[in-house]
Every structure is written in C-alpha cells, then in structure tokens.
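The complex appears here without one of its protein chains, the remainder shown in place.
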Amino acid sequence: MAGNTFGKIFKITTFGESHGTGIGVVIDGCPAGIELNLAYIQHQLNRRKPGQSKIVTQRKEADEFEILSGVFEGKTTGTPLTLFIANTNHKSKDYDHIKDKLRPSHADFTYRQKYVNRDYRGGGRASARETAARVAAGAIAQQILEQKGIVITAYVSQVGPLEIQQPKEELDFSLIEATPVRCPDISRAKEMEAYIKQIKKEGDTTGGVVSCVIQGCPVGLGEPIFDRLHAELGKAMLSINACKGFQYGSGFDGVCMRGSEHNDIFINDNGTIKTTSNYSGGIQGGISNGMDIYFRTAFKPVATIMRPQPSVDVNGNSVTVTGKGRHDPCVVPRAVPIVESMAALVLIDYYLLARTDHF
Amino acid sequence: MAGNTFGKIFKITTFGESHGTGIGVVIDGCPAGIELNLAYIQHQLNRRKPGQSKIVTQRKEADEFEILSGVFEGKTTGTPLTLFIANTNHKSKDYDHIKDKLRPSHADFTYRQKYVNRDYRGGGRASARETAARVAAGAIAQQILEQKGIVITAYVSQVGPLEIQQPKEELDFSLIEATPVRCPDISRAKEMEAYIKQIKKEGDTTGGVVSCVIQGCPVGLGEPIFDRLHAELGKAMLSINACKGFQYGSGFDGVCMRGSEHNDIFINDNGTIKTTSNYSGGIQGGISNGMDIYFRTAFKPVATIMRPQPSVDVNGNSVTVTGKGRHDPCVVPRAVPIVESMAALVLIDYYLLARTDHF
Amino acid sequence: MAGNTFGKIFKITTFGESHGTGIGVVIDGCPAGIELNLAYIQHQLNRRKPGQSKIVTQRKEADEFEILSGVFEGKTTGTPLTLFIANTNHKSKDYDHIKDKLRPSHADFTYRQKYVNRDYRGGGRASARETAARVAAGAIAQQILEQKGIVITAYVSQVGPLEIQQPKEELDFSLIEATPVRCPDISRAKEMEAYIKQIKKEGDTTGGVVSCVIQGCPVGLGEPIFDRLHAELGKAMLSINACKGFQYGSGFDGVCMRGSEHNDIFINDNGTIKTTSNYSGGIQGGISNGMDIYFRTAFKPVATIMRPQPSVDVNGNSVTVTGKGRHDPCVVPRAVPIVESMAALVLIDYYLLARTDHF
Partner (left out) sequence: MAGNTFGKIFKITTFGESHGTGIGVVIDGCPAGIELNLAYIQHQLNRRKPGQSKIVTQRKEADEFEILSGVFEGKTTGTPLTLFIANTNHKSKDYDHIKDKLRPSHADFTYRQKYVNRDYRGGGRASARETAARVAAGAIAQQILEQKGIVITAYVSQVGPLEIQQPKEELDFSLIEATPVRCPDISRAKEMEAYIKQIKKEGDTTGGVVSCVIQGCPVGLGEPIFDRLHAELGKAMLSINACKGFQYGSGFDGVCMRGSEHNDIFINDNGTIKTTSNYSGGIQGGISNGMDIYFRTAFKPVATIMRPQPSVDVNGNSVTVTGKGRHDPCVVPRAVPIVESMAALVLIDYYLLARTDHF
C-alpha cells in the first residue's frame, strides 16, 4: 500500500494507527520561512477530536501534537515538517471480542483479504483517527493560504433527513461554532442536535452532508486535463472515511436544468470579470474562475451501531457483532475541520503549481 | 500545466486539440504480450464519436485511430503504446466570430487567464474531443480486464428530469445500444430521446446522469488512505468534461439512512463471503469487497446553446454570444463510453498495483 | 514498463521505435507563451542525426520533426506539446538475420526475457534512435533557459585513450563544431578523428567521454535530500544509451585529494559570494551555488562491431553474430547534443520547482 501520500508540491504522508503509539504526518514541500501559528493547529485538532461534545464519541484524547522536524526558531525551514500526536486513551481491550469478526460496513473484511496481517484494534489504519494527521497538516495549509486572502469554510448542511434551510448566501459563518453540530442555521442546528441525540439513544447512527465554500481564490488554479481543480477536490473529499459522494456547483441538481438557465453570464464588474450566477461553483474547465468555490460531500451513517447485528468471522462462521467502545452517532460535526483541511491541502498545492504556468 | 497524465502503473498521457492535427494518447506501462482487439477500440470510439445519431452533434469525424508505437506483430511490447486520431472535419471558421468573446460556462475565460496564449478554435484543449484519446486507451484497458472477468458497463440513467424507472437490478444491459440514448429502460429511453429532440429544437440543452456497474472485480483493489478505489474513480469521473458530481453505493441518498438500515450484512455464500445488501457500492475502506461496484456521475447541460446570450470579451466589453457550429443538446449518450473508459483505466491500474501487496 | 517519463514539472514522455512509424515526445508542463525557435530544434536534431559525417553511422534520416499539438500561432499554449519524427530510412531487412540471435552487449537478451514480445528490428525501443525525441524536447528547454542566461555546453573530452589536452578553463567553445568529433581542442580533435577512422576500418568500435559545463545557473536549484541537482543530472545522463558513468566536480579524482586541498574557499567578489576553486562542480548539498556546473559522462564502445562474434540464440543454441547495417564506430560525437538536452531538461525542471521554495 503506497497510497498514503497526497499532493504534488506540498505533499503530505500520514502514518499511524488508532491503537498504536500515535499518528503523524510528514509534510514535504512546505515553503520555507512560514511562521507557524501553533494555536491554530491545536484549534483545528480540537474541533476534530473526540469527546468535545455530547453528540460525538466519548473517547478522551488530548490530541496534542509535537513537532518532530522541519521548524527552526518558530519558522519552517523548507525541510520535511513532521507532526506527531500520541495515542493516550486507546482501550484496545474493547476490541478483543471482535478480533476475528467482520463488522458490517467496516473495512475489516477488505483489509483482512488484502493485507492478511491486520491490526484489528480500533480499526487500525482504517480508523478515522488517521484524519487527525490531515487536520494538523491542513491547519498549516490554511494559515498559509489566509496570508493570500484565501479562506476555507466548511459547515454541516444536512443531518439525516434534516437539510439546512437558509440559502447559502445568507448564512452567517460566525455561527458555525455556536452549536456542537456546526450548522450555522441555528434553529435547524438545534433540530439536528436533537435528532442526533435521539438516534444515539436508539443505539443507531445517521449520515449527513458537509458543505464547503472557498472564498478569495485567485483565477487560474487547476491543472487540466486530469488534475482539474474539482477533480482533485473530489478525490480529496472521497478519501475521507465514510464519504460517499462529492458534487460542486450545481452538482446533481444541475442535471435537471437547461443550458439557458445554468450558464453563468459574464459581466464586467468595475474591471473585474465575474459571473452573475455561480452554477459553475467557481471552477470552469477545471480551473478556478475567481468566484467562490462551492461543493458538498455526503457522509454515510457510522457503521458501528450499539445493536446486535448478524455477521461472519474471518473463517466464514456465523457470529453476532455488537458495538462496544465509544463511537459517534453522526460523523459530520467532526468532519467539518477534516473537509476544510483536505480542501486547504488541494488549494495550496495548486497555488504553488500555478507558479510554473509561465517562465 | 502538467496534469495530462493519469494512472500510476498503467499511465496514460493525452495530447492534442479540437482543431489541431489530431488527438492522441501514450500509454506507458501497458503489460507486454497483449493481443490487441483493434475492432473493439474502434467500436468504443464509434460510440463516442460525433454524428452517430440525431441526438448528438452533427460534426462528422471518422475517428479512425492509427498506432504510432508499442505494438509488434499485433501484440503489445511493454513499451509506450501510442494511438493517434487525426482531425479531419474541423471547421475552424465557425469559431472566428468568438475569438475574443468569453462563452458563458465554457473554459474560455479561465484558459485565457491562466495560459494567455489560448487556442480558441473549438475549445482547443478544453474541448471534449480530447476524450476520444481516453476512450482509445480505455478500450485497451477494458479488453485486458475482461480476460480476468472484470466487466464494466455504463448507461444513461437520467436525462434532464427524466430518471430511469426500472430498478438497477432488473436492467438488461444488452438493451443499452438499442436506443441512441443508451438507457436500457427502453420505454424511458424513448421519452428521453423525445425530450432531447424537443430541447434541441428550442435551441437549448439539458444535463443527465451516467451510471456505471463493474462486475467481477476481485477483492482487494484500492490503495488507502488517499488512493482509495472510489476516490480515484471519483477523480477519474470528475476529470471528464461537464461532470459535476460523483457518488458511489448509497451516495447522497445514504445520508438519510440509519446505520441499522445502511450496514451491509456479511454472509457465507458457499465459501465466499458476500453481503446481503450493497449500499457500500462494492468498496469498503477504499478497497473492493468483491460485490458489484456501482456509481453515478452528474453531467451539466451543455454550455453551447443556439440562442443569443450576453457576455463580455477578453477586454471586458459587452458582447452577445450565439452558438454556431455543431453541438450536442445533451452529452450523456456520448459520455457512456467515456465513463467506461475512465473506470477501466482506474481498475487496471489498481489491479496491477495490488500485485505488490505481498512479497 | 512505465519508465518513459522524465521530469516533475516540465515532464517529457517519449515513444516510438527504431523501425516503427517514428519516434516522438509529449512535453507536459512546458510554460505557456514561449515562442519556439524551430530552427534551433532542427539544428540540435541535425547534430544528433545519423549520416552527418564520415565518422558516424551512414543511415540517412532527415530527422525532420512535426508538431502534433500544443502550439498556437507560434507559441506554446501550456497544453501538451508533442513533436514527432517519422522514420524514413529504416532497413528492417538488415535485421532479419538476427531476429532470434542475442547480439553481445546489446539489450536483446534482457528485453526478450522481460517483455517476451520484442521488436528486434534495429533494436526496437532500445535503439539510441529514441534519443532524437529527447533532443527535440531538450532543444526547447535550452532555448527557454537561455532567456534566463543559463547556457549548457557539452563537448567530447576523450575518445578511446585520447584525452583532451587543453585545461577546461582554456577551451574555446566556438570550436566545438569545427570538427566532426566535437572536441574544441582542435589538434587533439584531429587525432581523435583519425583514431575513429582507424577503428572503423578495423571493423571495431571505441568509447569516449562527453563533458558538460552549465554557465549562468542561479543559486538555489536542487531538491534535497534525494533529488539533489547532481543526483538528477546523474540519472539523466545514465539514462542515455551506452552511458556507463557520471561524475561531477572533482569526481573520482577528488577521492585522492585532502580536505584542505579540495575545499572551495568562499570569497566576496564585489557583493557576490563565489568560491576561488570549483571542486564542488557548482553544486553543494545538492543545490547549485552559482558557480559553473561541471560534469563528465563515460560512454562504452558501441556494441555492434563488423566482425563475427560467438553468441547464442533465444533458445540457447550457439550462433555467430556479424554486424550488418550502418553503425557508429564511436558514439560520443553524436552524444554531445543528447547530453546537452538531458541537462537542459533537468535544469528547467528544477528552475520551475525552485519557484515553490517560498510562499
């Protein structure tokens, strides 16, 4: 398996398992001379970490990171920047009972078949705990991008059947953190929260949607033909645990529209060429056009439920699987900083790549 | 722009523009000793080519390919395999009038900003004509995969508001070619065809959805964490012109489901471990699980419409753009072989990569 | 075999065989807006092409290139730039007699074992004819680099036992083309030429050394740790047919020196930091230091000799191999533009990469 690296210029390689010594990330290609805002990194990790509210898993992890390399006198040196987060609260015992059992809709079966020697504790490498490493790296990318005015904001726009009701143009992003759900439509957020609590009480789980807006992106990012900006964003999002779909701009809704409705009309806005609508989602021909980039990502219901389910073990014998341990009833509130991080990793990579467009 | 290569082991690099000498593809990493079925390559090219029916663009291109390298005595040699398709029917004159105009929802503006020196004729490199090169390469991947029993089938499942009505389990794939729409639900296909004709008559265009099923995929393909099988499939699809979204398995519908409904239960089916449902879409933890792989891709309405639209030129002056030339009212019938091809390119790549899982 | 691509940003992929339709190259990542000097490309191809003088192979190839994509109105568009050189004078009949014979010190045996289906005509893909594609691409890189004052000059510094006698600091590069040997030490060049003619008359071949100097390289090119500038130059040179060794700066001679002799002392030369000697060969820690980059490459004697040699065929039966066709008695005069081209491809790639050092 050599799929643990992401990016072309600003490249990250993550490592570690849910119940090993910890998880980490090597960033190769981070520009030199960047003064790191360590508090922001921790802030983003805290938004992802378990135990932060009643509606997420109660595993307690400090998720404090240490820097193993690449920083000198507070600034990046252009050499590999390594961050490590020790595992402190793993309860591997919780997993002994499922050592040989194949949990439904988990990666147990496929990892077992592919690698044979599988770390079953807490999902091993397949655990979403790995995403903490991405968030640490993404937080660095975000703070660099913000120097150029590129701001990435994700939020929960759907939990189970409950969709956000305010139009996205009217949302107040300062309210995202106002509720543990991370939906800026507060009244809807409260309903979502109640829904998640109810689902949890029933020992069940639900899915959700995370939306993301990128503001301030300059024109010209994206590398056609295969490495279109939205194609890389799509891959980035689909690489997040439990993500089942990606759409940008009009997405699947655009299918029903006519060209005459869907086309974004160009205008000259005081010397800047803009479009009057933005069904293109800020990307045309795979290249950013200067408008807001907008996309949505679907997350399936968490596979671990607190109810007995029939299954088989690795030998094909019938068994019953019942969730133990501490798990999320709905993954989207914690997915918000992960989506932001993966978007930031794509954006910074393409920002640097675009410097080579001309000689 | 160095984004014209796709794949890790079985790597394709495409080149060429809509109105240049032609378009082509170099396949590097094609296994040696493969006897090429040239007729199948042409068959797939014919399914993509313009002018094949009343509901697609009337540009006439033979789309006949020639092999420039990599084949000896009818078989691949393991060296770069190059296919070239000459452009014969380009009418560059059709584009003189829009030389400096920015067509709404086309790549004119972004290419102009990014590269400055832009071949405006027929969309240049941004034209969907480039996908013929992918289909040629994909047809080779498909014929190799079929030797291992892996069969990839795409079809149209929605045109504008008209969704396919038969459940996907009941579809008869032998009917896909029975109508020019390439929807195997024949009665619905006829409605779709009528809808496209009506839209065309109105000088307008519509979007659609292409669905794809991969049968016979072995367990174990996919390279977590970032190069999950569905993440690469997603990127591959999103790299196709006009594609706005990708979802696999339950996709966006899965968001509303509960874990207890959505989990696919493992059973022992005469020694083979299978699942009773397939909301996972044949992929768990980013790795194929042996069930059918299933995904859907959204295509927006074609941007070129036969009606006047306001826009600006490259200098920001107000202009009117009216579509000339020969264009598709709906892209999905021709997108079917493109979706199959990109899926085949991903599958063959991951098939070869999986050989390195163990020593 | 997926090793036909070179470079990270300015990436070339070559294709084609000695006796196929032709050979070509796709350049992906060539900056947009470059006005191509087609005459210079042809000039470099002419320096490499067969039949140019009495001391090289008499195969007659025009080696005229055509541009298949990536240029619009004389300038690059940032999209894949493809050049193709048709084969016109291949005499495949010359190779029928060795179809199954393994020519000593050729790639016949290894290609046969690795790929089984081998194009034996003229060495197929293993032929040095492939290097014409590199020269075409390299000539483009060279003309771009020269805009920034980076000048790459290669010359023959040894033929068989005859080493160049003038110190490299005293060489007059304008004399390189004064003799067919391409050694700027004219009196030595004449001896080399006579030596090659003598060797040829005896039906034998000889080796040689090509030296290369890169002037005007800015400080800061090179990507430690693994992608040091000299490591990539070394790989580039060693990828040329018949190249057996690479050394830069003091190279193997430096082994015998002491640190106190070998260290290059830094001085302040009117505000520019330079070194008084240059045993480092212009590269320190894998990064260019602004001094001339200097390296040497060893080429073995050509394997095809006009004398009978014992060998075996693919089945292990004893056979006799006698060179037919038209071959070089010594490869280094024609290797000069190839060395320059590969150096230019490395330099332009690292020049573009260095743009991402800081944000």
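Each chain carries a letter (A, B and C) given by its place in the written order, and its residues are counted from 1.
Simple rule for what comes next: contacts are C-beta pairs under 8 Å (C-beta built on N, C-alpha and C of every residue); 3 or more make two chains touch, one makes a residue touch a chain.
All values derive from a computational prediction rather than experimental measurement.
Residue in contact with the omitted chain (choice from C:41, C:85, C:298 or C:339): C:298.
Interface note for the absent chain: among C:33, C:180 or C:254, the touching residue is C:254.
Although one chain is hidden here, its contacts on chain A can still be listed: residues 1-5, 8-11, 13-17, 20-24, 26, 28-29, 32-33, 66-70, 72-73, 75-82, 84, 114-119, 124-125.
Although one chain is not drawn, its touching partners on chain C can still be listed: residues 1-6, 14, 102, 104-107, 109-111, 113-116, 125-126, 130, 158, 160-161, 199, 204-209, 219-220, 222-228, 230-232, 234-236, 238-239, 244-252, 254-268, 271, 273, 275, 279-281, 283-289, 298-305, 307, 309-312, 316-318, 353-354, 356-358. Within chain B, the residues in touch with the undisplayed chain are 9, 29, 31-34, 78-79, 144, 147-148, 224, 352-353, 355-359.
FYI, only the chains that are shown with their structure count from here on.
Computed from the mean C-alpha positions, the centre of chain A lies at a distance of 46 Å from the centre of chain C.
The mean-CA centres of chain A and chain B are about 26 angstrom from one another, to the nearest whole unit. Of all residues in chain C, those touching 2 or more other chains are 9, 29, 32-33, 78-79, listed in ascending order.
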